[in-house]
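Have a look at the structure below before the remarks.
As you look at this complex, bear in mind that one protein chain is not there, while each of the others sits in place.
The block that comes next holds chain A.
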């Protein structure tokens, strides 16, 4: 791969829309982080893999958790190890570099070739987390204060950030990102997705399952609407049990695979039960 920005056109296994391609290419050309948002199960995380694959670059992943701090992504100074080593006289304690461990972001800067860095579910961390990353993502460099060394990215990594919108991200952070919102797949795309996961599935079952699925999604009283992965699981269960006909009524088979909340199950039973359909 040359260092000049190459165009992303999706891959064989990752179906991407025109808007998504434009967003990825903007991020590549302008060398800005790409922020991807969308409902769970719309393939936000897979996008990074697809981009890495199509650019032929290595993918580094940083899974953000509620306890993650921005510093963890750059480097961690293992003080406790050093303290113990000094106590028990193991190793060269004076060489502080031995106790600096690079985080995913630090590693992507230090890497010799350009890499794709996925910062997954950035909104899981504390509200201040994205702000702490602003400078590093902007300048693509940081300083290890313990050793007084600068880590400067030789090649700006392609940064892809996903968010489930659990927390509002700060404006200053948003301004620096290229934004893309992944739509929930429409029926046509969903049929292709189901086809990828369950090749050779009976067509009438696919048709019926999709119909039920979108009817449920349009049912406004649900607390949690089923998403792609739930549909795929549900069809797997249907297939395993040899079900050939599904219809949205009170004895819909394995509804628990689609709806995970008790209130939702009750609401559906109430609205679609006993054959009388009430429009939701």
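The criterion applied here is as follows: a contact is a pair of C-beta atoms (placed from the backbone, for glycine too) under 8 Å apart; a residue touches a chain by one contact, two chains touch by 3 or more; residues count from 1.
Criterion: contacts and distances are computed from a predicted model.
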| task | One chain of this complex is missing from the view, so tell me which of "AtuA-like ferredoxin-fold domain-containing protein", "VWA containing CoxE family protein", "N-terminal TM domain of oligopeptide transport permease C" or "RNA polymerase sigma factor" is its UniProt name. | result | "VWA containing CoxE family protein"
| message | Can you tell me which of A:9, A:192 or A:223 touches the chain that was removed from the display? | response | A:223
| query | Which one, A:65, A:101 or A:175, makes contact with the chain that was left out? | reply | A:175
| field | For chain A, the residues touching the chain missing from this view | value | 18-19, 21-23, 25-27, 29-30, 32, 35, 37, 79-80, 83-84, 86-87, 127, 165-168, 171, 174-181, 183, 223
